[in-house]
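Handing you a structure now.
With one protein chain held back, the other chains of the complex are shown just where they sit.
For clarity, chains are labelled A and B in written order, and residue numbers in each chain start from 1.
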Amino acid sequence: MNRLRAWFLAPTWAANIALFLAPLAIILGYSFLTRGVYGGITPPWTGESYQRLIDPIYLAILWRSFWVAGASTALCLLLGFPLALFISRAGRHKNFYLGLVMLPFWTSFLVRTYAWMFLLRDTGLVNTFLQKLGIIHSPLPLLYNDGAVILGLVYGYLPFTVLPLYATLERLDRTLLEAAADLGAKPWAALIRITIPLSAPGIRAGAILVFIPCLGAYLTPDLLGGGKSVMIGNLIQNQFTTARDWPFGSAVSLVLMAIVMVLLFVVARGQGEDLL
Amino acid sequence: MNRRHFLLGSLAASSACSRDRRPRLNVFNWSAYIAPDTVPKFEAEFGVRVRYGIYESNEEMLARVMGGNSGWDIVFPTGYIVKPLLANGLLAPIQRALLPNLAQLEPRFQHPDWDPALNWSVPYMVTAAGIAYNRKLDPPPTSWADMWNPRLRGRMTMLDDPFDTMGAALKKLGFSVNATDPSQLDRARAEAISQKPLLRAYLNAEARDQLVSGDVLAAHMWNTTAQQAMDSSKDVGFVYPAEGYAVYPDASVILRESKRGELAHQFINFLLRPDIAAANALTARTTTTNAGARRILPPDFRDNPTLYPGPDVVARGEWAITLDPVTQRLRDRLWTEIKAA
Partner (left out) sequence: MKPRGTGLALYAIGAYLFLHLPLLILSLFSFNSSRFTVWEGFSLRWYSAALHDTQLTESALNSLIIAVVATLVSTVLGTLCAYGLWKRNSRPLAGSLYLSLVTPEIVTGISLLAFYQWIFRFLRVQLGMHTVILAHVSFSIAYVVIVVIARLRTVDATLEEAALDLGANEWQAFRYVTLPAILPGVIAAALLAFTVSFDDYVITSLVAGVDSETLPMVIYAIARRGVNPIVNAISALIVIGFGSLVLISERLRTT
């Protein structure tokens, strides 16, 4: 048994080590080197890249990434919960409704981000519509700000909260709610004091599934933020391309990885379930 | 037919109808910087295939090319980037014997400051940076200081280029675009950051369509892109700022990693032909470095004030030069800070 299993696991181990762990080790090394004059890396070994990170400018980027990711996560949970609730009560058509949520998600992420570029620009649909209705007289700057980025992220990751929330809500013991009703509790009270607390695992899972990708988001702030709403992902990409400062970019990447792993650890502790 | 036969058969078939066997040249150039029929003409005349890729900034090109294994044969750096490329051992020498059309270049471009003997590069075209604006703006912008005007809030873009944007700030403060004094650079950085609340986005050629559609009212733009915008819309104008502006001649270079040196030389020689150079300048809306081409350009294009401005405007222009490594490093770092702010 073990021999076969070892053979089965070996290729994935090889791929994982060669294509995931080794590259991470490389950038760990790079983060301690110095930038060559026009790019590339050279000795000496130094911790300078990490020291640079403590500058308020980069801490501000970190803070902004947390706030954008946090807002997006909160919105995803707020918007996703009622939807998950609805699906969990939908009886025979559950899978259909669930599929309907997932369908946009499985189309291209790039396309879905572009859709908001199309809708939010000054001469786009939203502005034209509002102007036709006479609500505004000149276009609103809907694009190229944090709000647009959050909107894009929420739109992209909403299904990530619906799924785990639905999974938890579906397993909810209905008899608890019936008991509450018998005891005279109003539906709202039952919702707040029973349903929501019992869906904590789903909320946690959904929060993590949204927060981490949003923290490291690159495409959405790039297209919808106009290069001004710089988040960690943009900073990293910038250092590895136009700024050609690989050591610094590596340092930022590793800090991001560290944050992600801490978050996972904290949540895994709370969940106590098998990760996969 | 069993599965094995099928697999072998499809392998054989796929290798038979394999890709083109003609020699292939990989050319990496600025976007909208060549006439649409130049490459097809070259392919037809020389019986080769050209893969033509585009980029929007020197940095984007450098990022690909720095590794020494990008796969490109010819790239078009701005003049001040040639020395750094050379210093990093990325260039193959130009063999002048293979370029009989070199004589077509204007005299001042036969000995440019970055490569006096043309051992490593061949001048291509000249660009300058100024302000493109929507004529709805009243009064129209005339200086860099106007790009810091609050009336432009959210409707203004600056170039996503460290040299250009810091250059604009430097000029606004009355310094040279090639400044090396750290205190001057630091003040320029502060200026650029103070402008960010007004800024819609840092965009290069991407701003053109937004300017034409009216989303953007004023854009820091290269004169070629601006001219392209003006061709699309009468509402767009261009001005060379009063404080002065940066001028960027660019050149073609052959990368050392290229295995198709001779073909690359043939392409560069092809670009130096007056008729080809004229077509490129005309359709890309640029200033050519080719004297033979300039002679055959149509008169109204030759006198276009945006691309071939009068002497008083030319006098305000400042050529961008290669900076020393220490300054370059400082500037790169300041640019990261500007983008991050």
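Here is the rule we use: a contact is a pair of C-beta atoms (placed from the backbone, for glycine too) under 8 Å apart; a residue touches a chain by one contact, two chains touch by 3 or more.
Source: prediction; values computed, not measured.
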Inset, instruction - Have a look at A:22, A:136 or A:262 and name the one touching the chain we're not showing. - result: A:22
Legend entry - Sole residue of A:125, A:176 or A:262 that reaches the chain not shown, by the stated touch rule: A:125
Inset, instruction - Quickly run down the residues of chain A that touch the omitted chain. - result: 1, 4-9, 11-13, 15-16, 19-24, 26-27, 30, 79, 82-83, 85-87, 89, 95, 97, 99-104, 106-112, 114-119, 121, 123-125, 128, 155, 158-159, 187, 208, 212-213, 215-219, 223, 233, 236-237, 240-241, 246, 249-250, 253, 256-257, 260-261, 264, 274-276
Legend entry - Residues of chain B in contact with the chain not shown: 26, 51, 53, 67, 69-72, 205-206, 208-210, 213, 215
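Keep in mind that, in the parts below, only the chains that are shown with their structure count from here on.
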Inset, instruction - Using mean C-alpha positions as chain centres, tell me how far chain A is from chain B in Å, no decimals. - result: 36
Legend entry - chain A contact footprint on chain B (complex, rising order): 57, 59-60, 62-63, 66-67, 84, 87-88, 154, 160, 196, 199-203, 213-215, 325, 328-329, 332-333, 335-337, 339-341
Inset, instruction - Would you pull the chain A residues touching chain B in the complex into a rising list? - result: 35, 37-40, 57-58, 60-61, 121-123, 141, 144, 226-228, 230, 235, 238-245, 248
